[in-house]
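Note that one protein chain of the assembly has been removed; the remaining protein chains are unaltered in position.
This part shows chain A:
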Amino acid sequence: MIHFVLLISRQGKVRLTKWYSPYSQKERTKVIRELSGLILTRGPKLCNFVEWRGLRVVYKRYASLYFCMCIDEDDNELEILEIIHHYVEVLDRYFGSVCELDLIYNFHKAYFILDELLIAGELQEPSKRTVARLVAAQDSLVETAKEQTSSITNIIAQAANTASL
């Protein structure tokens, strides 16, 4: 099982954290500090696995961002690399060649996508198209709701105007 997902920039800034095992706020900060120290200092040709507190952290760097997932000792590290790539591809498809800034300003979108990909630290959907479709459907639900509220506000405003006339 995946215990947590971290997105850390090359400068050590945290861009996204998702915890599937309970870690208190204090522990979270400590984990992030420890792992950025371990991972960001590793050279480019080294393997993508770091052993840490009896667990394994699988990481992969995409441009300026490190995608890290922490797994149990007996999980399949190579598969986790595929899952990370899977997530990156979905993000890419969603944002249209995603960059770090997209993830900063639309961090909630990155979470929504992750939630369609993983639940309880397990993979939920192997098809990128399905994930994209589900996220898009929910986005459009939000849009419709917004339009409705704004049109309702308009109607009320108009009504108020007419009334005052």
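By definition in this document, contacts are C-beta pairs under 8 Å (C-beta built on N, C-alpha and C of every residue); 3 or more make two chains touch, one makes a residue touch a chain; residues count from 1.
Throughout what follows, contacts and distances are computed from a predicted model.
Colleague: Which one, "Nuclear pore complex protein Nup85", "EF-hand domain-containing protein", "Cytochrome c oxidase subunit 3" or "AP-1 complex subunit gamma", is the UniProt name for the chain you do not see?
Modeller: "AP-1 complex subunit gamma"
Colleague: Mind pulling the chain A residues that touch the left-out chain?
Modeller: Counting only chain A, the missing chain is touched by 14-20, 22-25, 28-29, 32, 42-43, 45-51, 76-79, 81-83, 104-105, 107-108, 111-112, 115, 119-120, 122-127, 129-130, 134, 137-138, 141-142, 145-146.
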